[in-house]
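All protein chains but one are shown in place.
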Amino acid sequence: MVDTQTITDHERWAGVYKLLDRTSRIHPEFEPQEEIKEFIKTCKILVIGAGGLGCEILKNLALSGFGDIHVIDMDTIDVSNLNRQFLFRRADVGKPKAVTAAAFVNKRVQGVTVTPHYCKIQDKDEDFYQEFALIICGLDSIEARRWINATLVGMRDEDNPDTLKPLIDGGTEGFKGQARVILPGITSCYECSMDMLSKPTGFPLCTIANTPRLPEHCIEWASVLEWSNKHGDRKMDTDDPKDIQWLYETALARAKQYNIQGVTYSLTQGVVKNIIPAIAATNAIVAASCCNEALKIATTCAKNLDNYMMYSGNDSVYTYTFEHQRKDDCPVCSNSSTKLDFRGDKTLEEFMDYLKEKPDIQLKRPGFAVGGKPLYLQAPKQLEEALRPNLVKPLKELFSSGDEVTITDSTLPFSLQAVVTLT
Amino acid sequence: MIKIWSMKKESLATAGDKKKPKVSAGQIRVQKDLNELDLPKTMKMTFPAPEDLLNFELEISPDEGFYAGGTFKFSFAVNGNYPHDAPSVKCLQKIYHPNIQADGKICLNILREDWKPVLTLNSVMVGLQYLLLEPNADDPLNKEAADDLRNNRRAFEQNVHKSIRGGSVNGVAYDNVISK
């Protein structure tokens, strides 16, 4: 047994400490100080996703000297993860990814504490996210990314620097990927770049129904049209091999009928589960780039990426680093937000008139909602009528002081988030 | 960057500021789409639960074309990933239409392959209305109806007339959707 007392941080972290102890002429703003080393040991970092990227990110953070790492993931381990998610073994199949990954890193890297959260990111509230110095995402879901991005943008309060949570986002597909740094409210955000996403392919229903030409058309016929005919309301479970087998056989029979080649079990699975090819190598590249940025942001030892690096390895090795621009009408980060004081005994109509008149706002036909629930909308007629009684109610009956009111209007780029204090 | 946050530990979070559930960009977009709707006389919406903007119904009563005289109901379900994902729309009645299947599935390009986030709920509603005015015989979902339309417009018109009153066509019974 090794006496761990003989381990010195200075020797163990020699590579990183050289960066932190020494000045740089290409980055003269950096001032070495002992607090920085202490900071990376104690600050809390959140990793979202414990899959292909997540496993790499956890390893990289632990070996960068970060001491307090949290990981959140709602998934369990599948056998098809084993070709890249190196913290898992065959015996772990079925166990929660977050828990298994955390235990592995805790055991392998002494002195680090990885805390798992086996749940959805949406199960945690802003108080949870507020605890972290920065957040790294290794997700394959667009929806989850949009959610965390909007949450972090929404949390930022310009008057309180602690609410700025840098978000580092990585993604891969086959030999390609990207890493980016999002400083909510400062740089472009995830939502600003939604139009860079390749469109999910869906085939026209009429093609699927009547003029199939590709094996994919036959598979979609089986899953989109034929499934409900044969199984009624039972939902398809794409993780159940029996359901995939049924879809495969059904698609194959149709393909035969139409003389179409190429329906296989693997293609069936790929189409219905929308499988994206994934390998360890690309995940390693993108995750390492994300963690390199995390270390630079946390220590200021070099300038962080501003703000996007694309990677492609199909033909040679190619990266393209550029500043992705904010979108003026981004539904998330271009939202103007404002704080308003208004009397709680005044009605919604009076509030609306006030906003129409207020020189810096000047709305025309605003709609109001709180927490996704509408208070008043100008259209459609039936909804307007149903909500009209709210117009004459005092605000204090409609929401509580300090609530955020979402206001939309054709004059706004997207929406106005107004935190209204009722007086 | 380090200076921006918690090295100065004194300013402990935004204490006491109770956090509310966040509204998603998709939800705001639905609010915006709805608030800016300008429905023609032929359309009417109903909200089974007015506090839920993501699930509602649309009635279209065409005043011209094959389907004039009927009132057609569609359900809209908008998911949290809107407008990246298209709204999911179904016809709630069993009708005789070349591009609508008996179970309510609709073949409309902007509901699947041609959906783009710049499109709005209004675009979909206009698309549905167009489908009722100009059924497309060349991209059929109900192949028999499409064949009827292509081969004999007169017969097709009579079939529609019959079917929307609850009659049968080609041995299949359809729902009575005559406007009340």
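Chains here go by letter, A and B, matching the order in which they are written, and residues are numbered from 1 within each.
By definition in this document, a residue touches a chain if its C-beta (ideal position, glycine included) is under 8 Å from a C-beta of that chain, and two chains touch if they have at least 3 such contacts.
By definition in this document, contacts and distances are computed from a predicted model.
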{"item": "Name per UniProt, for the chain absent here [options: \"Ribosomal RNA-processing protein 43\", \"Dolichol-phosphate mannosyltransferase subunit 3\", \"NEDD8-activating enzyme E1 regulatory subunit\" or \"Probable electron transfer flavoprotein subunit alpha\"]", "value": "\"NEDD8-activating enzyme E1 regulatory subunit\""}
{"item": "Contacting the left-out chain in the complete assembly, out of A:72, A:98, A:134 or A:214", "value": "A:214"}
{"item": "Option from A:37, A:70, A:84 or A:117 whose C-beta touches the chain left out", "value": "A:84"}
{"item": "Chain not shown: contacting residue from A:119, A:281 or A:392", "value": "A:281"}
{"item": "Touching residues (missing chain, whole complex) on subunit B", "value": "136-138, 146, 150"}
{"item": "In subunit A, positions touching the absent partner", "value": "2, 4, 7-8, 11-16, 18-19, 22-27, 56, 59-60, 63-65, 79-80, 82-84, 86, 89-90, 108-110, 174-175, 179, 211-214, 258-260, 265-266, 269-270, 275-289, 291-293, 295-296, 302-303, 305, 309, 313-319, 321"}
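In this section, only the chains that are shown with their structure count from here on.
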{"item": "Distance from subunit B to subunit A - Cα centre to Cα centre, in angstrom", "value": "28"}
{"item": "In the complex, subunit B residues that touch subunit A", "value": "1-7, 11, 13-14, 17-29, 31-32, 34-39, 44-47, 50-53, 80-81, 84, 99, 101, 103, 105-107, 109, 112-113, 115-117, 139-141, 143"}
{"item": "Subunit A - residues contacting subunit B, complex", "value": "35-36, 39, 43, 125-127, 130-131, 133, 142-143, 146-147, 150-151, 154, 157, 160-164, 166, 191, 194-195, 197, 199, 201-207, 209-210, 225, 228-229, 297-300, 304, 331-332, 335, 365-367, 369, 371-374, 377-383, 386-387, 402-404, 406, 408-410, 414-415"}
